[in-house]
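Here the complex is missing a single protein chain, while all its other protein chains stay put.
Here the chain labels run A and B in written order, and each chain numbers its own residues starting at 1.
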Amino acid sequence: MNATASAAPAKDAALARGVGLELSGLHRSFGAARALDGFDLALAPGELVALLGPSGCGKTTALRIVAGFDQPDRGAVFVDGADLTRLSAAKRDMGMVFQSYSLFPHLTAGQNVSYGPRLRKVPSGERDKQAAELLELVGMAGMQGRYPHQLSGGQQQRVALARALAVRPKVLLLDEPLSALDAKVRLQLRDEIRRIQQEFGITTLFVTHDQEEALSMADRVAVMKDGKLEQCAAPAELYDRPATAFVAEFVGTMNHLVGQIAADRLVRVAGRELAVDGECPAEGTKVKVLIRPEGLDLEPIGDAAATAGLPGEGQILLATFLGATTRLTVRLGDGSEAKADLPSHRAAEFPVGSSVRLLPAPRPVLVVAEG
Amino acid sequence: MTTISEIEAPAAVGAAAPKRRFDLRKVRWWRVAVLGVLGVYFVVPLAASFWFTVYDSHTRTFSLSPYGQIFSAPGFGTSVRMTVEVALLTIVILYALLVPAMIAVHLRLPKLRPVLESLAMVPLVLSPVALVVGIQTVLGWGLNQNPGTPLFQLAVDLQNQNFPLILPIVYVLIALPFAYRSLEAGLRAVDLRTLVEASRGLGASWPVTIWRAVLPNLRTGLLSGAILTLALVFGEYTISSILQFLPFSVWIVQDGQGATSGQLAPAVSLLSLLLSWAVLFLVSFLGGRRAVGRTDRSSS
Partner (left out) sequence: MIRLGKKLGAWGAVLPLLGYCAIALGLPVWALLWEGLQRPDPVTQKTTFTLWNLTTSWHGIYLTGLLTSLRLSLLTSVISAVIGLFAAYAIAQSRGRYFKQAILTASGVLANFGGIPLAFCFIATIGTGGVFLSWIQNLWPSFQIDTFNGLAVVYPYFLVPLMVLTTLPALDGLRTQWKEASTNLGGSSWQYWRHIGGPLLLPAALGGFVLCFGSAFAAYATARALTSGTVPLVTMQISSILSGNVIAGAGENNLGMALALNTIIICALMMAVYLPLRKRSAKWLES
């Protein structure tokens, strides 16, 4: 894992130095508030893991503990097997990109990037060359002489990334780096950060509250709640097989349909019987069935049938055009609402106010006991 | 190239633990020490003055009498009245000039900001002695005119013993830095542009907008500025003594000294200082929102 100095500027060889990062049993309280309550997470070398969760869940605290700006009450941080928990932040050899305003305002972009190397007594010629290369890598070629106040938010974050990479860190830490940026810039930078991270193979921990960002960028996503890890899995698994109700709710949209457990790990919902995925309560229990909008189809029913009020039947309340798909909100007989995503050309068949029946896809579903 | 940390990390881990803890404590103590020593420097003279005013070393008695005597000393009433009137007029003129100018600069003429700021700094470094000498000369020119001309009359009016108009005119300049600073802090905390646009959009004229939309939001700044000006006028000695008027501070020096073995003057000084501080402190919380600088975190 230790890269030795090489004359050849092959970036990959010199900088692909992914190391394992492990957070073990972290506890941190601020007075009465428990920010981290036994948090465990392990990152494989070269992996990008996103820490996702609502505000106050402890993700930033965890990141700051890894960076060394905070000390846990209990627990340890291991990098490449070595316990760094008590090591000062300056000696940890990690690169960090903050949310905003972290560039030194009195230094140019080039000087910002070469600040780390300068502290390490790299001679100025080499520093400047390296800074120019890094800036080019992050799409800021030729802008070494610009000052932060002359740069847009997106440009500043690019420079911040280059600055963090300049010290050839073992671990890259990103603290909601895109939150303060415009939507379009955010999307652009998302891809670039991912590309650079993969090219260098740096183990990266990325904090965000934007699930779309997490799902699109990360190798694995760690969903946090109240200082604990709810689930850490690849985006697809997180989406399709959420381990807990919280994760199911938090990631993507989820419908809650009323159902009842029938025999043989089956649940009766909306007039159909579906297999139960994961934990299955006892037969006869009333449950909430979790189904994604894309897992629901609709079929029209005549108005006469609608008044019967069978489960899974209702009326279109709202149609939201999302581009390729349209989300139809259905008000069911029992007063609750369900969302179904249909291709937009099909959604036209169901005008607002018409009566429909829900058709859950014949796939296993998650259930949560009532109450 | 192996980085520093790879070499240092193993060795440092052991040593880092106690060092980190010690570092934290050292920083905190240093802060306490600095503020502590300063606190002593600033509080001791006040405490000593207080002691001085209540303890009579000849008779070895305690008495709060100097504070009582303030009010009964001759000339107290007139000098206080005059000072208050002068102060009020100063505040009125000051705000009438300053508020529209600052609003205009904030909204429309940002390039003039540096000009205003420098203007607001000049009185701090300008010696009041030099200023008053110049003023005396100008007034002298007025008096040298033939009696009966308007200039002569103006010069006389300005120096009316009972209510010297010249004093507020000068005090406006002297108080400018403090009022400017208070108002600037207030303006910065408020989104002026949005307020004005909202008000004007609803049909209000400029005076109404300022009176009803802007000023109420500047309450804290306006009040602090007014209090600082009041304190300044009450404490101002140089200009009024050279011009030979008798506002409060001059009266204190002249009349206060003889009567009560010099206890009166410190008593009054103390009182005015503590009073203005207390009022300012209370006023600063009128604003409601954070009046103090923010502690920025990289993410919340």
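By definition in this document, a contact is a pair of C-beta atoms (placed from the backbone, for glycine too) under 8 Å apart; a residue touches a chain by one contact, two chains touch by 3 or more.
Every value quoted in this text rests on a predicted model; they were computed, and no experiment measured them.
Put simply, the missing chain touches A, B once the whole complex is considered.
The omitted chain makes contact with just one of the residues B:Leu109, B:Val156 or B:Ala198: B:Leu109.
In the complete complex, the hidden chain is touched by one of B:Arg31, B:Arg193 or B:Arg212, namely B:Arg31.
Only one of the listed residues, A:His149, A:Lys184 or A:His345, touches the absent chain: A:His149. For chain B, the residues touching the chain absent from view are 4-5, 30-31, 34-35, 38, 41-42, 44-46, 48-49, 51-53, 57, 96-98, 100-101, 103-105, 107-109, 112, 114-119, 121-122, 124-138, 141, 169-170, 172-173, 176, 178, 181-182, 224, 228, 231-232, 235-238, 242, 249, 252-253, 262, 265-266, 268-270, 272-273, 276-277, 280-281, 284-285, 290-298. Contact between chain A and the absent chain runs through residues 67-69, 88-96, 98, 100-102, 104-106, 115-116, 118-120, 149, 163-164, 166-167.
The criterion applied here is as follows: only the chains that are shown with their structure count from here on.
For the pair chain A and chain B, the distance between mean C-alpha positions equals 52 Å.
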